[in-house]
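Here is the structure we will look at, set down as structure tokens.
Shown here: the complex without one of its protein chains, the others still in place.
For subunit A:
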């Protein structure tokens, strides 16, 4: 098989964790997790985790924690920071639920949210501005465009992931840049934050050409303070037997057996083929605290033959699917998975919720938003919070919010919006000041699809407010969905794709013409009306008499007299 038919889906996740206890020493871990997905796709998840004690963080004594980021965070009084760079679309229908429950990804473009310690709203906002400006420089991204119109303060959609002292006055701010194009220039600063800088360890696989060919790609930076407690294992838990997806259509299906869906052979691939290079040993700084976590993990059935480079120690996990490798120091490492028939498949979970958001309607004057939530579960309803920010030039009419429910039978019925929507938090936009913020607490009943629609109007802007490519349209930030599942300890996040909103455009080439033409019409009206009002009405005879007295009249009279004299002479001669 070729590389072309194998889509790489790398997921990059950097989790930098601050420890507030002075007892614990600093440490650093990194891990690559690989999982082949249906349709010849591969999920590659790179995880880097650095810890530093609160004390050394406060004294700016950085070892594994990147100094550049640490100083920005301290300067902006940021207590917790989450930054996401995402491109592409995760196809939940074929790839199953999102990696890390959507917790390590953002909406298309750049998404940033932070908890800032400040005495008041205005101070928090000024610190937020300094944070975005600094991060913009650090990550070579246009984060400085996150201004007041793109900043919101969601109430229920986000929760701090770290442990915060009750004394601090935390302000939560959230900003998105849906139009930002994520590319290599954002990856390089990211690499520089890592202790081994891409020279050793799993980060040696980062080749901008290969990574950004992926169908979906997300890069995340999380900084949070944590109190010392037992660290949760970053490796995903295996799927329980009762959760396995079996082919129940077979007549010989029974409860004891689980028949996977048929597929003859699985394609061959290797790390070198996908990333264009091999892993250059382990990062010597990783696992320096003695705990040796395996560096590379692969989630594929145990029966599948996998050839690893020499020197690596393979450990198979008891779940029957996961195997991990401890790499030998300073030796190149590669994985080779030959083509072979497979009989078992790694089961994929059914996503808890499908969500899709589109703009409907035609024309540049108004449109409608349609949000579709699908609950695939047959048993339980899904409760979640839907959060969206809209730019101010998209004016939603919330009174037109309607909900329809479609059951499995395909029957659509309109329901009162209050039946689905438990709570609403709505903050309308103010022109040129702030965007719309809409948070809805929704509940989708089992085995049904809920469609929410509302109308909106597109504002027309001043011509200087349009970007140079005005007819491309304006980006609308993706909606964030937070699923409230009591069974899950960590919150589950889902994001819709970003939208492109075409606005009516004026003619950019003729400001002078418009000023001149409008002024002409006004001058015509003003001139005519005032001309009529200031002049006297006279009959034509009077006008002639009056005309003779003016300078022009007298001059004309002289000319006529002169002409008569010439004519008179002519007749004499004859």
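The working rule: a contact is a pair of C-beta atoms (placed from the backbone, for glycine too) under 8 Å apart; a residue touches a chain by one contact, two chains touch by 3 or more; residues count from 1.
Convention: contacts and distances are computed from a predicted model.
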{"item": "Per UniProt, the name of the complex member that is left out, chosen from \"E2 ubiquitin-conjugating enzyme\", \"DNA replication complex GINS protein PSF3\", \"H(+)-transporting V1 sector ATPase subunit D\" or \"GPI transamidase component PIG-U\"", "value": "\"GPI transamidase component PIG-U\""}
{"item": "Which residue of A:159, A:310, A:469 or A:507 touches the chain not shown here", "value": "A:507"}
{"item": "Candidate in contact with the missing chain, chosen from A:59, A:489, A:535 or A:567", "value": "A:535"}
{"item": "Residue in contact with the excluded chain [from A:364, A:377, A:406 or A:453]", "value": "A:364"}
{"item": "Which of A:189, A:311 or A:428 contacts the chain that the document leaves out", "value": "A:428"}
{"item": "Hidden partner chain, residues of subunit A it touches", "value": "362-366, 392, 395, 397-399, 426-432, 457, 459-464, 504-507, 510-511, 514-515, 517-518, 521-522, 524-526, 528-541, 543, 546-547"}
